[in-house]
Structure formats: C-alpha cells, structure tokens
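This is the structure I have questions about; it appears just below.
With one protein chain withheld, the remaining protein chains of the complex are depicted in position.
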Amino acid sequence: MTEPQFVIPLWADLTAVGLGGVQGALFASGFRGRQRLDPLGVVIIGILIGMGGGLIRDLLLGVPPVTLQSNWYLMTATSAALVGMLLSNIFQRLNAAIIGLDAVVIGLFGAFGTSKALVLGLPIVPAIFIGSCAAVGGSILRDVIMGLPVAIMHVGSLYAVAAAVGCAVLAGATALGAPIVVAAIVGIAVTTVIRLLAVVFDISLPEQRALHRRKVAVETSSIPIVKP
Amino acid sequence: MTEPQFVIPLWADLTAVGLGGVQGALFASGFRGRQRLDPLGVVIIGILIGMGGGLIRDLLLGVPPVTLQSNWYLMTATSAALVGMLLSNIFQRLNAAIIGLDAVVIGLFGAFGTSKALVLGLPIVPAIFIGSCAAVGGSILRDVIMGLPVAIMHVGSLYAVAAAVGCAVLAGATALGAPIVVAAIVGIAVTTVIRLLAVVFDISLPEQRALHRRKVAVETSSIPIVKP
Partner (left out) sequence: MTEPQFVIPLWADLTAVGLGGVQGALFASGFRGRQRLDPLGVVIIGILIGMGGGLIRDLLLGVPPVTLQSNWYLMTATSAALVGMLLSNIFQRLNAAIIGLDAVVIGLFGAFGTSKALVLGLPIVPAIFIGSCAAVGGSILRDVIMGLPVAIMHVGSLYAVAAAVGCAVLAGATALGAPIVVAAIVGIAVTTVIRLLAVVFDISLPEQRALHRRKVAVETSSIPIVKP
C-alpha cells in the first residue's frame, strides 16, 4: 500500500510556490520609508518565500535543487510576487484568508520536505528536521536578507512547532505503515490546524526555564556566557 | 558554431576572484571604530566577495564548488585582499577605476554563472537566475556577515538589475544560436554598461507601487502584514 515512489505533483509544488510568492509580496508591501523595497526587492522576497524552503531542503538532502530544473518555479514565484504587489490593497483586506493560506503553505512545504527525505531513504529524525526546515526556511532567509530578527527564534511563535509536529505526524504515520499520500494529507492538516489555533488563541511556547530558580535579570541584556 | 563545452579559463576566473578580493578589502577598510576589522576579517570579506558568488552558483547547480578544487582560488582571493588592505590609500584615489572594475566583475561572475548553468543543461530562466545570484551573491554574503542592510534589497541600486539583464542577454543570444563565447562577451558588456550608466546618472528602479492609490504611510514602519 505504501508507495515509496511518491512524487510531489508539479501543480501542487507550483501552487505552494505561488502562494509563497504572494505571501512574500504582501510582506514586502508592509515596508515604508527608508526600508521600502523596489519591485526587484519584492520579487526577491517572493522567490525566497516561494522557493527558499525547497532550496534548503534539497541542499540538506544533497541533491540538485529541483526548483531550478525547470522554468516554471521561478516564473510562478515571480509572477505571484508581482501580482501580490499590484493587488496588495485587495489582499490586505483578505488578511484572514492570507493567514489561512499561509498555514496551508507551511503544511505543504513541510509535507513535501519530509516525504522527499523519507523516499530518499533518510531516517525518521532527519526527515522531520528537513521537512521543518523546508517549511520555515523561506521565512528565515527573508528575515536574514531583510535584516529583521528571525521570527521563529523568539517567544510568541508556534510557526515552527506547527511545522515540526505536522512533519512528525507524517513520518510517524508512514513508519506505522500508512500510505505516504494519506500520511502527507494528515500531516498538512495537523500543521494547518495547529498554526491556525495558535493564531486564533494567541498560544505560544513558555519561555525557557532552568531547573533551579534564579534571580531574574530584569533588563534586556544579551550577554552570552561564553564569548567566542 | 555553438560550443557547449565552453569552459571558463582559469586565468579569467582567477582574475574575477582577485578583483573581487581587492574590492572586498577596500570595502572592509572603510570600517572604523567599533566596527573595524582585523586583517582576518579583511581576508574573510575578500574571500566572500571573490569566491562567494561562485560558491552560491555551484550550490544552486548541485555540483561540488569548483573554487575549492584547487589551491589557486583561495590564494588569489587572500593575496588580493591583503594587497588591497595594504594599498587601500592608493586604491581609494582610484575610486572611478574601482567602480569600473567592479562593474566588469559582476559582469564576469554573471556570465560565468549563466553559461555554466546552460552548459549543465538547465533551462533558460534558472540559468539567468543562477548567473544573477553568482554576480551579487558575494555582496549579499558580505552584507549579512557584516550585519549591514543587504544593499540589493533597497531602492537606489541597479546592481542586481544590471547583472540580471546581462545574464538574460547571454542566455537569449545562446538560445538564438549565438556561440556562447560571443554571447558571454556581449552579456558582460551589457552588465558593465548598465551598471556604469546607473552610477553615472544615478538611475534607480521606481519604488514598488500598488495598482490602487492609497494614503501613503509617512513614517518608517516595518510592520509585516502576516506575522509568522
């Protein structure tokens, strides 16, 4: 029943890339003043969000990036970013829909990444890791290139957790013998639901804590213990 | 007439790497005070500018980085960076020459990247993309590692556009049957000329705009619409 030859259909892959491109453009349109982006910058952000996760996935897998083997991915990401830029006023009114789409997109990237890793014979833990990197990699690249704090690193985000749990469910279900397509659909659903619940109910992880109580440093200090 | 076995001659590749290394050192010498760099930092910037584009190109192509297959590239980039550091006073008086050389260097990196991608059988759009990444990749890595805003992301730069147009001309000419060496020379010339014109006449892309007029937010705000 399990089909190890699971291939991500091109239309599904391009849909995720296109949604990512629109996301990127809407993100980029939020910058004003000195930080404003020209259309090239908008397209770059669109490409990073739409294709960055897949690039990271393939680099970690040690295979040539599939998104650069055809013209379609770049054309889709670029077109989607330009459409997103031109229609950003309309899209901004659809904020709820965009957040929903975004939740589906990270689910898709995570599921594609995890299943590709499993199909290539990687063990379950790295497969989950690579899926999670594929899901959030685009947003990390975006934040780094924009000089923003990397969103997933700070308290208040269940973004990466949603991706990782969905990937783990996919990998676990596959290990238990579920067909990979079914496992992928369940994994995507899990990621999407966790992400949406986190947004709706404003859930986040607790802050890190050490086992022994200590006097809490009140001010914002960022002094590392071991200075390299 | 078309020679798909086009190989970048080592001397040309090393020339571009060396020019990049000098560029990097001159850039690094501009930092003073708390941001100042030690000689190791200067060498690192020189290596990033001289070899970073080629590394990114080969990672995107899924081939082992050619710049690490021989001793020459690192030795060239390092020597060039040290010479650039020691002679930075002289080079700074040659600012116009440096800007001119830089324009040629991004042309070279772009042409090498695009033609290598085409020779490896990639379609035209990813080939142009990889060439552009090879041309500007070094400066992106430099800005990220220095903690600076990534230059190509903000209004006021025709750097990446010059690279992309030159790569597109190369790829287009090749597709139309031009010998790849001729196409490469034309592509390098196009990139160089656009870049120099942009510097001389201070040309830049228009700011992104949405189709419908909106009240312009005056202050610098950087609030993304969809917070991940």
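Should a chain be cited, it is by its letter among A and B, assigned in written order, with residues numbered from 1 in that chain.
In this section, a contact is a pair of C-beta atoms (placed from the backbone, for glycine too) under 8 Å apart; a residue touches a chain by one contact, two chains touch by 3 or more.
Computed from a prediction, not measured in an experiment: that's the story for all the values here.
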Per the touch definition above, residue among B:37, B:108 or B:171 touching the missing chain: B:37
Among A:82, A:118, A:160 or A:180, residue touching the chain not depicted: A:160
Residue in contact with the excluded chain [from B:10, B:75 or B:175]: B:75
Option from A:119, A:150 or A:182 whose C-beta touches the chain left out: A:150
Touch list for subunit A against the chain that is not drawn: 59-63, 122-126, 129-130, 140, 144, 147-150, 152-155, 157, 160-161, 204-208, 210-212, 214, 216-228
Subunit B residues that touch the omitted chain in the full complex: 23, 26-42, 44, 47, 55, 58-59, 63-65, 68-71, 73-75, 85-92, 95, 98-99, 102, 136, 139, 144-148, 151-152, 157, 159
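Just so we're on the same page, only the chains that are shown with their structure count from here on.
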Cα superposition angle of subunit A on its copy subunit B, in degrees to the nearest 5: 120
Centroid distance [mean C-alpha coordinates] between subunit B and subunit A, Å: 28
